[in-house]
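I have placed the structure first, in the form of structure tokens, so that the comments after it can refer back to it.
Shown here: the complex without one of its protein chains, the others still in place.
Moving on to subunit A:
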Amino acid sequence: MSQENILTVENLAMHFGGIKALNDVTFDIKRGSVSALIGPNGAGKTTVFNCLTGFYKATGGSIMLSACGKETSIIKVLGEPFKWTDFISPVAFFGRLKYKMFGGSHLVNRAGLSRTFQNIRLFKEMSVVENLLVAQHTRVNRSLIAGILNTKAYRQSESDALERAFYWLGVVDLVDSANRLAGELSYGQQRRLEIARAMCTNPEIVCLDEPAAGLNPSETEALTKMIRVLRDEHNATVLLIEHDMGMVMDISDYIVVLDHGVVIAKGGPDAIKNDPKVVAAYLGAEEDEEVTL
């Protein structure tokens, strides 16, 4: 595809009642890059992720995802309220009605975006390999009848899914634990499994929410390597939230800094390191040297 940006976020706003968690967030993510979203605690990083993945319905602005050969407006597929202009144009009316009735966050994933969570959300009572199979259901022959009769096409698609699952288990180094329950794995293994599961949906962009939280230095290093593998060998664009600055500076091509729901800086790692606004946001500014945003 020709377009350079896989994700375009414009004037994104998210209000919870009177609380403005996000105020006018604008950034682009380049295809094939590793980008990081950083900021102090409570800056709204996870809220941005929740809006991107359809977990929240954004209050305003637009999020355009350009993946899987088409442009998808993430806010539109979640189902928007009707506007008066819809009653004049039947096309717009039925478009909106369709997403109101059948829309939802599953469409965001089908459009080519997947994510992991800060607090791990595996299906703890399923085995490791089943966690990966569930993520692939959109591509498997889904007919129930085929499943009960165990037809040849169904068995074929199941074995393809299994093969892919084991491929990803190999990438995250969990093959030995394939038949254990996901809830039994250690913390670091669960983190890796979550990334594998996100990748099993075959996304073009994967959003990792604090993938290194709670990992020891050698695990973090392995994770850094793995993220490079995702980008280089699987053409995935990676967007991550991370507090481990060493890792962020090491791995990212592009960094967006958020504070109090506003983007205060964006650019390459070197530019960000020396940006006075970023330093002020992290360390706190002196009272007399007011930082203007």
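The rule we apply is simple: a contact is a pair of C-beta atoms (placed from the backbone, for glycine too) under 8 Å apart; a residue touches a chain by one contact, two chains touch by 3 or more; residues count from 1.
Methods note: contacts and distances are computed from a predicted model.
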{"item": "Protein that the absent chain corresponds to, by UniProt name, given \"Branched-chain amino acid ABC transporter permease LivH\", \"Sensor-like histidine kinase SenX3\", \"Acyl carrier protein\" or \"Cytochrome C biogenesis protein ResB\"", "value": "\"Branched-chain amino acid ABC transporter permease LivH\""}
{"item": "Among A:125, A:163, A:176 or A:233, residue touching the chain not depicted", "value": "A:125"}
{"item": "Hidden-chain contact residue, picked from the options A:76, A:110 or A:180", "value": "A:110"}
{"item": "Given A:45, A:197, A:231 or A:266, the one touching the chain that is not displayed", "value": "A:197"}
{"item": "Touching residue (missing chain; options A:70, A:98 or A:137)", "value": "A:137"}
{"item": "Residues from subunit A at the interface with the omitted partner, ascending", "value": "53-55, 102, 104-106, 108-110, 114-115, 117, 121, 123-126, 130, 133-135, 137-138, 140, 142, 144, 147-148, 158, 197, 201"}
